[in-house]
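All protein chains of the complex are present and in place, except for one that has been dropped.
Chain IDs A and B follow the sequence of writing; residue 1 opens each chain.
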Amino acid sequence: MDSALWALGRVSGIVSLAMLTVTVLLGIVNRSGRPLPAVPRFSVALIHRNISLLATLFLLMHIGSLMLDSYAKLNLVDVFVPFLGSFKPFWQGLGTVAFDLLVAVVLTGLLRHRLGQRTFRAVHWFAYAMWPIALAHSIGNGTNGTERWFLALAAGSVVAVGGALAWRLSSNFLENAKIRQRSLS
Amino acid sequence: MTHMTSQMPVTSQHLGPSGNNRLFAAGSNATLADHERAYGPLPEHCIDATFIGVLEQSGLTGRGGAAFASWRKVSATGQGRDGALLRSRPVVIANGAEGEPLSFKDKTLLLHAPHLVLDGLLVAARSVSASSLYVYTTAVAMPAVEAAIAERRDARRIQVIEAPETFISGQASAVVNAIGGGNALPLDNRRRLSDSGLKGRPTLVLNVETLSHVALIARYGAQWFRSAGSDRDPGTRLVSVSGRGADQVLEVAGDEGLGFVLAHAGIDLSGVQAVLVGGYHGRWVKPLDYRLTPSGPAGQTVRPGAGVLHVLSTGQCGLEATAWIVEYLAGQSARQCGPCVFGLPAMAKVLAAIAGGDRNPKLVGELERLGTLVARRGACHHPDGTLQLIQSALEIFSEDVGAHLTGNCTRMGGRAA
Partner (left out) sequence: MNKKLHIDWTRCDGRGLCTELLPAVLGRDDWGYPVVRHPRNGDGTNATIGPDEAQAARDAVKLCPKLALVLQA
């Protein structure tokens, strides 16, 4: 029983992280105002939202299974308050921080129309902090975290998100950046 | 017709000033004593919601540009106060921010007749049972207004707020935004200010000249007001005249002839090529037989807007002048609404090309195409005002456009036309 829970905890964690990576990438594409090949903008927005919700679901599975696991012995306090855990408290604490940030980002995302654009945007920025923290947690805390295939996957994700971020900060990021610039000059 | 600066007759019998010298009848830099000597006391305590009916009879329209019937604005703000239980008490704002560089009549009014504006503000506030009163104006006029407020007891609750010197700072929702602690930028126009303005309260924003007329209507009545001007445009209005000779503010009867006004401003009409009426959001007109009134057939009348009359002399290039103004206006877009932020600079560029002698025949068509892209696509009137100016320039200076595009403009160094 325990080993099944342990396996579930590991797999759901990895899946959740992979989905968060995709979410971040889609979020950046969405922000550029560009569609993807054969995927219109509103679908990009919807996929971005749905994958992030799925990632949250897998994350809950990850946390739930490790709460039941007799070795990890995660308790309710550890889920929300970082750095108090019994097993690798620092690396586990990073996971808690990432979870807290994700909860804030998802809740404000779902309540965007109620909260208004300003609050939503301010909190949504935390996604950029959440992702690397979650990645660090998976490497430092995960059973497979330092295995070669996982590190290769992690490196690939870092390159992808880093590249997207560089694009995000470039002057041609917005779909209409060039023509807008031309009108103003 | 009276020059602001000339010797002013003082009315002592309190039947109301006769002739067209109404707003400056108390003289230059009028103190409270001068003001009361000229106009008599303000019957403020007699004013209530029934005054809105008097305003309606007077036919007063806004003097800030849009020429909306003042009584409608007041009545929309005052309405429903009894109906909805929780409806908060209205706010009234005297708008003295004339961002328009060619307009200076509101400043002049606030400097020389601040008490008349304060009277009007108090009257408007009473007629809608307002609880908050503001005067919003630029730094130059603030000392005069503050001094006037200090002179009288009934004005203590009026707050004076400084307006920034930007073209758009006087737009009604920008005024509300600025007083509410934000930037002086227009707000989305989905809600009407009369329903939900400053802090969500019903808000009435009236131009300072409009309020001065309100003050006089409260004293002397609608019939007196209508004794100047015409049926379709009763009362008097202030105009700011510039472009030839010294800048001056005149008070003229409603529905006055354009040429008549200019002649009285001492301008030699033979040297006038065209006149920009209504300022940077207005239109060019020539010849001068138009009448200045907000209502009337298009071919015979021209809307005075905020009362700007700017003369283009013969020998000046109307296209160049317009291109310069549009470039200025493009720079004054409040950077909020995409079509305005990007469309106006794009139009300015094309117009500058035409004015500068670029002979590409497609330029006029491109200007028109861009025009359809900015029309009615902003939170405020800025894109449409700019568009109106450009359209009137293309129409009035159409010969020059042709000359520029064929390289025949003499001023541009082309062949003599």
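As a working rule, contacts are C-beta pairs under 8 Å (C-beta built on N, C-alpha and C of every residue); 3 or more make two chains touch, one makes a residue touch a chain.
Small disclaimer: the values here were computed from a predicted structure and weren't measured.
Every shown chain touched by the omitted chain in the complete complex is listed here: A, B. Residue-wise, the contact with the chain that is not shown comes from A:117, picked out of A:117, A:146 or A:172.
Of the options B:158, B:379 or B:409, the residue whose C-beta touches the omitted chain is B:379. For the chain missing from the display, the contacting residue among B:340, B:355, B:396 or B:409 is B:340, taking the whole complex into account. Mapped onto chain B, the footprint of the missing chain covers residues 185-190, 336-340, 342-343, 346, 373, 375-379.
Considering the complete assembly, chain A touches the hidden chain via residues 30-31, 33, 35, 40-42, 45-46, 112-113, 116-117, 175-176, 179-180, 183.
To be clear about the criterion, only the chains that are shown with their structure count from here on.
Inter-chain spacing, taken between the CA centroids of chain A and chain B, is 55 Å.
Residues of chain B touching chain A in their complex: 341-343, 345-346, 349.
Interface residues of chain A, counted against chain B in their complex, comprise 180, 183-184.
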